[in-house]
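So the structure is just underneath, and the comments pick up after that.
Here the complex is missing a single protein chain, while all its other protein chains stay put.
Now for subunit A:
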C-alpha cells in the first residue's frame, strides 16, 4: 500500500459510497431514528486514520494509565461537572459572605449578666441549647467577633451539591470568657448565647431569606447558625456560622481524653461533691471544645495538602458522592466530608497517594485504605512530631471507639463514630473495591450513581419507635458517666451498647448490624431546640449471612467450662443444657420455627429477646419489618408456611417419577432425559400445587373413561395445575422423518407411557394426543414426549436448486422453546435456588405483584424469573438479597429505573458469558436496536434473540409496568419507613381500576383460584377436593380447567382488535377491559375489517364503527354463568 492514508482514502471513497456519498452520510447522521436512543457510531475513514497529534496520543495514554477506560473518564468528568459549584454562583456567594462580614461588626455589645439570667434576650429568640441542669456559674456579655474566617470545603473547592454549605468561623473575643469556662458546659452555653444574639440581630435583616439553628452533625452540644440568602437564591447556599474561642484561650492539656471537665455533683444537681470520689473522664465533652479551637489550623493543613494536587479536589468530590449515596455522610457519628478530606491528607502524608494521581485513583486508593484498615483497632494520627506530653493513641482507644487523630495530636476526628458504623464504611469500601475490580460490572453506575437506601440494602430492618425508652437502657446498663460526658444525650450514650449487644447476639447470622439515625432537622430561632427524644425513630439494619441466618440452634460452650456462665447470662432463661449427638453436653439456645418462613424470622426473635432482657426495651416499641409482604404468597388457611415446603415435596415427587420413567420396561425406545418445565420445578411458582384428591359427589362422573367432569350445578372445582415434564426419547433410525408421522408416533408414545405406568407402577393416567397426564402423590404431572430432531425437521426447506436449508418457522420456534430452552432455563434457575435460598420466594413475590397489577398475561413468566435472577447474579452495588422483601424492593427498583431503550439486560446464568461476550452483546444491541424487542434480556444460551420477551411485553405495557413499579416502590418504602403508623403493605398489591373502560365482574363460585386473591375472601366455596397425597385408585380429577381462562381466551379471540383484557389470574374477581382508541375511529368499509363492527353513515359516508352495545352484551353471552355483571364506565367514553 503506497502513499499517505489520505490518498488511500480518496481512492477508496467512490467505490464504497453511493454517488451522493458525502451528502447522504451527513444527512443520515443528522436524523436519528428515535429520540433518546443510541445510534451505532460511524466515523469516516479519513477521521479514523488521520495521523494522531501528540496531544491526542498523550490523552489516550493518560486515559489508559490513570483511568479504567475512556468511558469511565468521560463519565467521571460529567459527574463532576454536575456536582461542583459553578463560577457564577461562587461570585454570588462571595458577595453574600462580604455582606455578612460587614453586618457582624455592627452588632452592638451588651452588658455583662449572669449566664443563667437570660432576660436580656428578646422574646423572638430562644437559646439553642438544652440547658439541663439549668443553674451554672459564670457571666456572659456579647462583644462583636474578633475575626471572621471562612473555613472548610468552600475554600478548598470541594464542596458539592446537593447541599452547598459554607462554614464560617466567628472568633469570640477573649473578654467574654472567664477562668474555668472549660467546666460544666459553661463554654458551650456561652457559645450558644453568642449565636443566639447574632441570630436575633440577623433575623431583622432583609438580606437573609431564613435564619435558623441546627445542631452540627446532630451533636446537641454544638448548635450552629444557618443563614440563607433572600429570594430565589435561598436554595443555593447555606452559610453555617460556627462560634469558636479566641486562640490560646484554653490550655490543651486540660482536654486530654482522660481528663474530667464535667463535675458529677453539678450534673446531678447535688450541693456538695462527694468526698474522695474520683471524677470520670469526659472525652467527648473535651473533644467538642477542642474541635472549635482547631478549625483554622485544619483549614491551613488541608489547603497545603491540596496545592499542586488537582486530583484531590476531584477525588474528594467523588468520595463525597460515594458516601452520600450510601447515606454515610450526614448525622451523628458519621463519616463527614471533612473527615474524608483529612483521610486523603493522611494518605498523602503517608505516601499512599501522590500528587500526580487522578481523582479516580484518589477514590480507589482511599477505598482501598478504608477496606483494609480497621480504625477501631489500629487508630491513625496526623500528628507529625510526637510530643511526649501529648496523649498517645492508646489513650484515645480507651476513650473512643474509632480513632483518627488530627495534626495537633489532640482532637479525635471520629470521636462520635461507633465501631459498627465504621465497620459499615469498611464493608462498603470492600464491596466497592470488588466491584471496581470486576470487569463485568459498570463500576461507575454501581459506585457513584446508585443510591443505597437502607431498605433496599439490608435484608431485615427494624425500628425503635420510641427513643425515650433508651433512658431505661442507660439506667439498666449504669451509664451515668457517659451520660455526663454526652451532656445527657441518652440516645448517643446507649447506642454503642445496644449495637454491640445485637452484634454479639447475631454474630454468626448477620454480617453487619448498622444503625441509622434520621438527621435532626433545623429549627427556627424562636422555637425551643429539639429534645433528645425528638430525633425520630432509630433504625437498625441486618445484613445476613445466608448460610447461618436461619439456623434454629445457638450452640454455646460445654456446661462445665467457665464461659458457660457468660453464655447463660447473655441469653437468660432461653439458654438450656442439651446433649448433642457427639455426646457433649452444652449450653444451647433453640429457637422455635417450623417452616422456612418462620426460620427466616429467627433474627427477629433474637432481637426482641435480647433488647428486652438487657436493654429494657419492650417488644411494643420495636417495629420489625422482615416478612410483612410474605402474606400475599401464603396459601390456605393455615398461615404458617409460605409454600417452600410444598415446593420441595413437589420436586421429590417429580424426582421419583423421573426415576420410574427412566426404568420403565417394555418401552420400544428408552427415555434419555426427563426435564421439568413447570415453574414449580424451579421453585418460582407463585402458589405451588398442593396434593389433592377429588370428592366424587361434587363432580359428574364419566365411568367409561374413569374420570370426573366439572358439574354445572356445583361451584367450579379447585384448579389443579398440570406440572409439565418433557420426556426425551432416544434417537433412532426408527423415527420417521416426516412431521405428520412424528406427531402420530408421539401420540402412540403417550398412549404407551400411560399404559406402562399404569401396569408397572399403578399410576392413574389419562393420555391425550399431545401429552399424558399422570396422577401421582396427589399431583398431576403432564408428560410430553420430545424427539430431538423434530425441530430440525420442522425447519427443513428445500431451495429450488435442491439445497436443504434450515429456516425458523413459528412452529419450530415454539417447539424449541418448549423442549430445549425452557428445560434449560428451569434447571439453571433450580441451580440458582440452591445457591440463594430466597430466590424462589422473591420471584414469587414479584410474579404475584405483576399479576395483582393485572399484567400477568402481558409479560411472560420466564421474563420475570430472569429479571429476579439478575438481582441475585448481578447485585452490585448491593449484596445478593437474603430475604424476599429486600429482593422484591430491588425488583421494583430494577423495573422502574433500568434503561431498556439503550441497554440490554445481561443475565449471566451459570457464568456462561465472558467479558468480551458482554461487550459484543452490547455492541450488537446498539446496532440492531430498532429491530429488537422493547425489553431485551440476554442469557448465555440466548444471546441474540431475547426469546422470552419477543412477543410480550409491548412498549405500552412496559411503560405502564414502569409507572406502576415506581409508584409501588415509593408507597411501599414510605410505609416501611414509617413505623408509627399502621403498615398496610398489601396496598401495592391492589390494582387501580379507574384507568379501565369496562369492568366485567365475575361470579366467585366459578373462579377456581378464588382463595389465592390478595385479600382473602370471607366466604369460601367447597371446591370438591380434599388434601391427600396417598390416594391410588381414583377416578381422574379435573385438570387444568379454569373457566376464567377459557372465557378470556374467547374474549381475546373475538375482540382482540378492539380491546385489551386484563385479569389477575390468582383469584381476581374482575376482568378489566381497555378499548383500543385507534380502532374506535370510524373506518371505511373493508371486507377484512368488519369483525364486531357495524356500518353506519357519517357525513353521508359509509363507515364502520364498533357495535359497542352488542359487544357489551356479547361479554355477558360468552361468559354465561361466569359473568355477574358488566360495568361500562361510560363517564370516560360514549357509546
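In this section, a contact is a pair of C-beta atoms (placed from the backbone, for glycine too) under 8 Å apart; a residue touches a chain by one contact, two chains touch by 3 or more; residues count from 1.
By our rule, contacts and distances are computed from a predicted model.
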- Query: What name does the UniProt record list for the absent chain among "quinol--cytochrome-c reductase", "RRM domain-containing protein", "Putative transmembrane protein" or "Ubiquitin-conjugating enzyme E2 G2"?
  - Reply: "RRM domain-containing protein"
- From A:287, A:325 or A:598, the answer for touching the chain not displayed is A:325
- Out of A:744, A:970, A:1001 or A:1027, the sole contact with the unshown chain comes from A:744
- Note on the structure: Of A:565, A:702 or A:1032, the residue touching the omitted chain is A:702
- Where A:252, A:710, A:940 or A:1017 are the choices, the one touching the absent chain is A:710
- Query: Which one touches the absent chain: A:791, A:933, A:1068 or A:1119?
  - Reply: A:1119
- Message: For review purposes, identify every residue of subunit A that touches the missing chain, sorted by number.
- Response: 1, 5, 36, 38-39, 41, 43, 47-49, 52, 60, 69-71, 74-75, 78-79, 81-83, 162, 321, 324-325, 448-449, 451, 702, 705, 707, 709-712, 716, 736, 738, 740-741, 743-745, 747-748, 751, 754, 766-769, 802-806, 899, 902, 1006, 1038, 1041, 1043, 1046-1047, 1050, 1053-1056, 1075, 1077, 1080-1082, 1085, 1087-1088, 1090-1098, 1102-1103, 1105, 1107-1110, 1113-1114, 1117-1123, 1133-1135
